[in-house]
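My questions all concern the structure below.
The complex appears here without one of its protein chains, the remainder shown in place.
As written, the chains take the letters A and B, and residue 1 is the first residue of each chain.
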Amino acid sequence: MRSISTPKLIAIIVVLAIIAVAAYAILRGGIGGPETIKIGFFAPLTGPASADGIAARTGAEIAVEILNEQGGVLGKKVELVVYDDALNPDQAIAVSHKMIEQDQVVAAVSGSYSSTTLAASSVFDEAGVPLVVAYAVNPLITKDKQFVIRVGMVAEVEGRAAGYTAVNLLGARKVAILYIDNPYGKALADNAKAKLEELGAEVVFVDKFQFATDDFSPWLNQIKSIEETKGLDVLMIFGYYQHATAVKQARELGIKAQILGAEGFDSPKFIEIAGPAAEGVIIVTDFDRDSPNPLVKEFIKRYREKRGIEPDMVAASAFDAVMVLAKAIEKAGSLDKQKIMDALRGLTDYDGVAGKILRFTPGGNAVKELTLQIVRNGEFRRYGMITEEEIIVPSE
Amino acid sequence: MPISPGYLATLSTVVASYAIATLGLNITMGRAGQVNLGQAAFVGVGAMTSAILATRYDLPFWLCLPIAALISFAIGSLIGVVSIRLRHDFLAITTIGFNFIVIYVFLYYEVFGASYGIAGIPKPSIMGFKLRGFWYAGLSWAILGLAALLARYLDKSWMGIAFESIREDEEVSESIGISVRKFKILAFAVGAMYGGIAGSLLAHFKGYIVYSDFSFPYSIMILSMSIVGGIDTISGAIAGSLIVIMLPEIFRPLMEYRMVIYSALIILMLFLRPEGLLGRRSIVLEKVRAILVEGTRGES
Partner (left out) sequence: MVSTEALLQHLVSGLTVGSIYAATALGLTIVYGLLKVLHIAHAAVYVIGGYAAYIAYTSTGSIVLAVAAAAVVPAVAGVVLARILYMPMLEKPRHIPLMLSIAAFLLIEELIANIFGHHPKGFHIEGVPTDPIDIGGITIRPSSLIVVPVTVLATIALWVAYNRTKMGIASQALVQDMEVAQALGVNMPFIVYVNFAIGSILAGIAGLLYAVHYGSISPYMGDVVAYKALVVIVLGGFGSIMGALVGGLILGVAEEVLTSYLGYILPREAYAFIVLILLLILRPQGLFGRAE
């Protein structure tokens, strides 16, 4: 019996597969209607960071709602094309390709963390599609890129502000830093440490932890020991809401120092997970719940209605990112990506929900006012504002 | 759900790359019977090697890929050595442990980008012409083709026979003169080499890689490709990669449940069709063969 040889069989199957897929794709090819302006959006909608992803998406959706209520952009309705990156850089790259090649978005907004945004930014920059970063802080995201701009805080500024706050506002002389080992935490820790040392404070402890860490005792025990022997004024913890347990553990171990966090703690989930230990924690962020800006009040109202919980920095930033992008498209008067990018860079004085953006640096980072929020009675309230030029202007 | 040509190129590149990785797993596990639940680690070794050579030393892709293959082969043989005394579940656990240790090493050391990853990995070019989009996809498939030919050649050679023998019974193999030790090492080395080639292709395609791209869930994904497509055949590796990657693309709602799907598929296939859809002893392949044989026989 003559049977077909295996190499032939392989070849046949492979060719058939290619033809099938290609035929299917080409015959059904064609992209969506020109009646809407498609804006891509990605965030961690699943996975351990999903609380932030969903919050960011909600913020973006509210912006789109308001825009469309007011007639859209350039006369057309705005359509948000949403993708989940599951906080996975590999997936962020995959959905970036999809947004650019398949959905052919005009521009996109990153509602995600630094790790994923960093990965995605290469894809967008190489493709020449504008990417507006809502809140990821790592400097490499915008560095040397032509098509990436950031409306949120950049690590250098946030870290500096943390250092400044600790020494000048909280009177600290001895500071400990515990940070998450990723582009967000590393960048914050480096900059905070630099500012602290510049202002003459002593950094008595620095160490890093992994995202999945739940038990912080190896570090907290050392920190406690330092507090007892040398003294400690401020403990900086740069992590996300998932690490609120570190705050709980710190208090239960008897650590008395003031705890200072950053935007990663700006979430109702942080307060939920830390429990009573959250009381009195101060964070550096840009979303001021007590802002007099009516846009902020409107945003908070709509968010509460949609989700039944308090909004946070990621939601506010995503909202601003979409709004800023819309403004730029209007200003550019066309969907030409280079023109949109130029319009973005030229924007000034946007009084947004996540703070006031004064202008953008040539490197694509926002010069914006920061706020300090403190947890009082289980809620974030304004503690102070930081508006000094020397702190808030990024060097790039 | 319609797919635009640009995105099709992206997808087919990814399919081809993972097919190569799965092919490696099929050799190690399907043919030689050595459990390997950490194939993604070898993909990572190849990817990192290629990325470092390209970004730090400006070596062209055409050098990076072969070197990545060699280094993966070497690391694979190390694991092979470790595996000599281990079997079945203990071996499985060891490979998982290896996967985790490899990514922790990537995470902790700057040369691998630590938590920032390695960016700016360039696409290959021929005489100044950059291979992107469909060209890169074509390149990936060409390399897959070469990998498949090599796999077939090895399979028909003494290596393939030795692998099959070891898979059946290690003691008997030893007694008839087959060095179980040598072939266990080879099984891992060759499988790892394929993984490394896949890694290099993926690294240059994505342009940016980071430690988490090679974590244990990716080993599970590759495992599911193997189990679904066929654990011991070349066509099985390709089919598996095609199915696992394309299914969530065609059925958009499935995207969110990818991990659920991989694990459910593994469970289902292990119960119903442990050799996979196109495995050597699979019924599907028998039927397809029968049809084609009838077809090519013609009137005789």
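One rule holds for everything that comes next: a residue touches a chain if its C-beta (ideal position, glycine included) is under 8 Å from a C-beta of that chain, and two chains touch if they have at least 3 such contacts.
The shown structure was predicted, so the numbers you read here are calculated from the model rather than taken from an experiment.
Engineer: Using the touch definition up top, pick the residue from B:98, B:112 or B:194 that touches the left-out chain.
Structural biologist: B:98
Engineer: Which residue among A:248, A:306, A:345 or A:359 touches the omitted chain?
Structural biologist: Checking the options A:248, A:306, A:345 or A:359, the one contacting the hidden chain is A:248.
Engineer: Determine which one of A:35, A:215, A:290 or A:336 touches the chain that has been left out.
Structural biologist: Selected residue, touching the omitted chain: A:215.
Engineer: Can you tell me which of B:59, B:150, B:266 or B:292 touches the chain that was removed from the display?
Structural biologist: Answer from the full complex: B:266 touches the omitted chain.
Engineer: Could you list which residues of chain B touch the chain missing from the display?
Structural biologist: 35, 37, 82, 85-86, 88-94, 96-98, 100-101, 104-105, 107-108, 217, 220, 223, 256-257, 259-260, 262-264, 266-267, 270-271, 274
Engineer: Under the stated touch rule, tell me which residues of chain A contact the chain that is not displayed.
Structural biologist: With respect to the unshown chain, the touching residues of chain A are 46-51, 181, 207, 210, 212-215, 217-219, 221-222, 224-225, 229, 241-242, 244-245, 248-249, 251-254, 269, 272-277.
By our rule, only the chains that are shown with their structure count from here on.
Engineer: Can you give the whole-Å distance between the Cα centres of chain A and chain B?
Structural biologist: Each chain's C-alpha centroid was found; their separation is 34 Å.
Engineer: Would you tell me which residues of chain A are touching chain B in their complex?
Structural biologist: 1-4, 6-7, 9-10, 12-14, 17-18, 21-22, 24-26, 28-31, 45-46, 84, 88-90, 93-94, 97-98, 100-102, 104, 115, 118-119, 122-123, 126, 138, 140, 181-183, 186, 210
Engineer: Could you please specify the touching residues of chain B with respect to chain A in the complex?
Structural biologist: Listed in rising order, the residues are 1-10, 12, 14, 107, 114-117, 119-120, 141, 145, 148-149, 152, 206-208, 210, 212-213, 234-235, 238-239, 242, 246, 255-256, 278, 288-289, 292-293, 296-297.
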